[in-house]
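In this view, the complex is presented without one of its protein chains, the others remaining in place.
To keep things simple, chains are lettered A, B and C as they appear, and every chain counts its residues starting from 1.
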Amino acid sequence: MVSIALFGAGRIGQIHGRNIAASRRAKLAGIADPMPDGANALAAATGAPVRSIDDLLGDKSIDAVLIGTPTDTHADFIDRAAAAGKAVFCEKPVDLSSGRIVKTLERVKAAGVPLMIGFNRRFDPNFAALQRRVADGVAGEVEMVSILSRDPGPPPVSYIERSGGLFRDMMIHDFDMARFLLGEDPIEVFSLGSALVDPAIGKAGDVDTAAVLLKTRSGKICQISNSRRATYGYDQRIEVHGSKGLLSAGNVHETTVMFAGERGLTADPVQNFFLERYAAAYRNEIEAFIDAMERGRKPSPDGADGLKAQQLADAAQKSLETGKPVEVV
Amino acid sequence: MVSIALFGAGRIGQIHGRNIAASRRAKLAGIADPMPDGANALAAATGAPVRSIDDLLGDKSIDAVLIGTPTDTHADFIDRAAAAGKAVFCEKPVDLSSGRIVKTLERVKAAGVPLMIGFNRRFDPNFAALQRRVADGVAGEVEMVSILSRDPGPPPVSYIERSGGLFRDMMIHDFDMARFLLGEDPIEVFSLGSALVDPAIGKAGDVDTAAVLLKTRSGKICQISNSRRATYGYDQRIEVHGSKGLLSAGNVHETTVMFAGERGLTADPVQNFFLERYAAAYRNEIEAFIDAMERGRKPSPDGADGLKAQQLADAAQKSLETGKPVEVV
Amino acid sequence: MVSIALFGAGRIGQIHGRNIAASRRAKLAGIADPMPDGANALAAATGAPVRSIDDLLGDKSIDAVLIGTPTDTHADFIDRAAAAGKAVFCEKPVDLSSGRIVKTLERVKAAGVPLMIGFNRRFDPNFAALQRRVADGVAGEVEMVSILSRDPGPPPVSYIERSGGLFRDMMIHDFDMARFLLGEDPIEVFSLGSALVDPAIGKAGDVDTAAVLLKTRSGKICQISNSRRATYGYDQRIEVHGSKGLLSAGNVHETTVMFAGERGLTADPVQNFFLERYAAAYRNEIEAFIDAMERGRKPSPDGADGLKAQQLADAAQKSLETGKPVEVV
Partner (left out) sequence: MVSIALFGAGRIGQIHGRNIAASRRAKLAGIADPMPDGANALAAATGAPVRSIDDLLGDKSIDAVLIGTPTDTHADFIDRAAAAGKAVFCEKPVDLSSGRIVKTLERVKAAGVPLMIGFNRRFDPNFAALQRRVADGVAGEVEMVSILSRDPGPPPVSYIERSGGLFRDMMIHDFDMARFLLGEDPIEVFSLGSALVDPAIGKAGDVDTAAVLLKTRSGKICQISNSRRATYGYDQRIEVHGSKGLLSAGNVHETTVMFAGERGLTADPVQNFFLERYAAAYRNEIEAFIDAMERGRKPSPDGADGLKAQQLADAAQKSLETGKPVEVV
C-alpha cells in the first residue's frame, strides 16, 4: 500500500486524488491546497484529510507526493518533496524554463528519489497499444510519425498569457508523444504558427494554430499540428508509418450510435475534452506510478523526459520567433 | 466478336445497349422497341440501327438476343429467340408464373441455346468478391446469411399493381443472392410483411416492408429484409456468418468526403439507386455473358436459377397469405 | 444512502457488489452466498461483511436486496425479500416458467415493494442513446428493428442443459430490447434454429444458431438472430429503421488502433464478452435502481417486463418445436 499526499486540488488534482483513493494499492494520505473549497470537496469525496504541505512533507508514513499545483510552483515543490525524501509524481510541465528544470533534476538526483512526469497520453489505452505495436515492430522501421491535437476551444487569454505559449503549454504533450513513438530524439525543429482562431491570442504574443516538423539523426521525420479550436470535439490522432505499414489510433466517439438520413450518415461527436477522453489514461498513469514504487523501479516518463519535451518546445518557440530551423542537442 | 440484338430500349435496355456497344468483344447489331424514342436515342448514342424484332430474329449473323422488355413479354421473347437459335440474356424475372417459366425452360432446353438471367447483383464487384471468399472458405462453414435491401422510395402504385408483389418484384434479387451465398437450396420459407410506407400499397394488396426467414436442409439460416423506403439512399448490405468469422459487404457512398462539425461526423449518403450502385455490375454481367458465348460455356445464373428464385418468391407470398411457413421442394 | 444486501457472489454478483460499493449513493450492507470463496473475496474487496440470508432479510436497516443467485432460486428469493418488505433487484430471468413468474409478481404486488429486473443492455450507453433517439422520433415512425447477438463461444453443454434453451437463456435479452425499441408488444413470433456450432448442443435438445421474426399489432417487424459463436468477439448490434432514417449502434472495439499493411486495413477485435462490453451498463443499471429508490419511483424494467420477455421466449421455443408461428397475447 503506497501512501500518497496530494498537493493541489484544482481540476487535475481532483482527478488524481480520486484515482489514488480508488486504487486498491494506494492510500490518499492527505490533500493540501491554499484554496479550501477544492480541498474540502475532494476530502468529502475520498475520506482523505485536508492537511498542510509542511505537515504532509514531515509525515514519515507518506511515501510519495503528487504535485498538481500551478505550473510556476512545480519545481519548488519537487525540490521540497525530494529534500523530504518523498517520491514525486509531477504534472507536466516541470517548469517553463529548461534551466530551472535542469537544476531541479540535479536536486532530485542528489536526493535519490524517483520522479515521474504526468504525460498522461502515454497511458491512453489506444496510444499505449499503438506504441507497444510500434515497439514490437508491427510497422517495421519507423519512417514518419504524424501527431494531431486540437482542443475544442481556446482557453481565456488570461490563461494564454501565463501559459508559456502554445508550444510549451499544449504541444508539449505532442513533443513527448513524438519521442515516445520515434524511439529516437529529434535533433532539428522547425515551426510555423498563426493566430487564426482568436486575434486576441495573437495580441498576447502567442499563436493558436501551429505546425512543426522534427527530424532525428537517422532521418526519421515527425509532423505535429495543433489548433486551439475544433468544432467537433477534442481531436487526438496519431499515425506511425513504417516499412511494414501504417499504425494509427483515432478518436473516441461519445457513443457508437449512427444515424443515416437524408443528409448522409452521421456518427456522434468525439469525446469533448481531456477529462473524458483521457479518464482511463489518468487512472493508468497513477497505477504505473504506484507499480513502479511497489517494485522499486524507476518510473517512466521521468524528469529527463520532462526536460527533453521542454527543450523541443523551447526550440519550436525559438524557430517561430526566428523563422529558422533550430538544432536540439 | 459476339453480335447481340437488343429487345427493349427502356431504362434497363439503355444500360445494356450502351454496355454491349462499349464492349471490345461484342457488337450491338440492332435495337427493337415499339416506342421509337428510346430506340432512336440509343441508336444515336451507339451507332447501332433500329430494326424490327422479326428482322433481328431472322438475321443469321446475330448470335444472341438481350431481352429488356416488360416482364409479361419475357417468356414469349425467350421462346421466339430460342426457336430462332439465338443465345438469350433475359432480365429478371423470367415470368411472374413459375409454371410459365418451367414451360419456357423446356423450350430453351429443346432448342439447345444458352440462357442467362440478369441477376445483376451477383456481378457487383463487392458482392462478387464476398461470394468468392465464402466459396474459398474464408468464413468457414456458412451458418447464417443476412441480406438487406431498401429502395430509396416506393414506385408508383400503378407499378406495384402489375409487379407481382414485393416478393416477386423486389425480393427476388435477394432470394437469388441467398442461394448464391448459402451454396444450398432453402427448403422452408416464412415471411412477414406490412404496408407501413404507403397505405395505398396495402390497398393494392401488397406490402412495402417485409422480412423472410429461409432454412436449408442442413440447417443453415438466412434472413432477408426489404423496405420500399430509405431516406439515406439505396441500402444494399450482405453478411455471411460462419465458423471462422463474418464476411460482410457494405454500401457504397457517393464520395469519401466526411465533415466533422458541431453535430458529429457526417459521411456522404449512399449511392442513390440501382443505375448508379450497380453500374459496374451491369457491365460485368454482359461481359460474363459474352465470355460464356466466346468460350462455349453455359452462362450463369441460368434459367434454373431464375426458376428457383421465383419459387422462393412464390413461397414467401404464400406464407404471407396463409400466415404459415411454406415448404419448397 | 440506500442500503443494499447482495444474494449471490458468483460472476455477476461480484460485478454488482463492487458497483454498489463504489456508488456514492449506496452502501453494500452484506453479502450472502453458500459458497464462501466468492463471498469472502468480495468482502475483502469492498469491506462489506459476509452475512446469512436470514440475517440480511431480518435487518430493518437494509432497504433492498440484489439477487444474483442461480436462476432456479430467483423466484423464491424475490418472494422472501418481498415478504420482508425489501425492494428487489433481480437478475434476469425471473424464472424459466412464465407461470411461476406470474405468481411471484402477484406476491410482489401484494407486498407493495419495487422490483427491477436486470436487463442490463437497456443501460449500455450506446443502446440507451439509441433508444432515446428512437423515442425522440429521430428515426420517425419505427418500421423494422434488427437485433443481432453473438457470443464469442458456446458455454459447456452442462450449462446448456439447465439453461432453459437458447431463447430463454440468451435471446431473452434481445426480446427485451425488441420491446424496448419497438415501443409496442409483439403479437406473433416465428423462430428457426439449428445446432451448427456444436452437435452436442443439438443432442442436448437445444439450438446454437437461431433467428426469430416478431410482428406487432400495428405491423412493425423485428428480426433477431443469435449465435453461440463468433470468432471475432462478442457481437452486439442493433438497427432501427423508420420513416425518417436508420439509427444503429455498433460494436465496441478493444482500442481504436488500426493497422494498414499488405493484407488490408485491420481494426482491433470487438470487446470479448459481456463483463467488458457491458461494464458501464452494469454500473448504470445499479445507479438507476438506486435512483428510483431515492426518488420513490417505480424502477424500470420491472417484473412485468421480465414476464413479457419470458413469454416471447416461450413462444419462440414453441414455434421452434411446432414449426409454426405462435401468437402472443
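Definition applied: contacts are C-beta pairs under 8 Å (C-beta built on N, C-alpha and C of every residue); 3 or more make two chains touch, one makes a residue touch a chain.
Here the structure is a predicted model, which is why all the values come from computation and not from measurement.
Considering A:Ser98, A:Asn120 or A:Thr209, the position touching the chain not shown turns out to be A:Thr209 (whole complex).
Touching the chain that is not shown, out of A:Thr46, A:Thr69, A:Ser225 or A:Asn284: A:Ser225 (per the contact rule at the top).
Screening B:Leu42, B:Leu57 or B:Leu130 against the full complex identifies B:Leu130 as the residue touching the chain left out. Of the listed residues A:Leu246, A:Ala279, A:Ala304 or A:Val328, the one in contact with the hidden chain in the full complex is A:Leu246. Against the chain not displayed here, chain A makes contact via residues 141, 143-144, 146, 148, 150, 188, 190, 192-197, 209-211, 213, 215, 219-221, 223, 225, 227, 229-232, 235, 241, 243-246, 323-325.
By the touch criterion stated above, the residues of chain B touching the omitted chain are 22, 24, 45, 125-126, 129-130, 133, 138-139, 244-252, 254-262, 268. Across the interface with the omitted chain, chain C contributes residues 230-233, 235, 253, 260-270.
Convention: only the chains that are shown with their structure count from here on.
Located most centrally within the structure is C, per distance between chain CA means and the overall CA mean. Look at the CA centroids: the one farthest from the centroid of chain A belongs to B. In the Cα superposition of chain B onto chain C, the rotation angle, rounded to steps of 5, is 180 degrees.
Counting only residues that touch two or more partner chains, chain C has 244-246.
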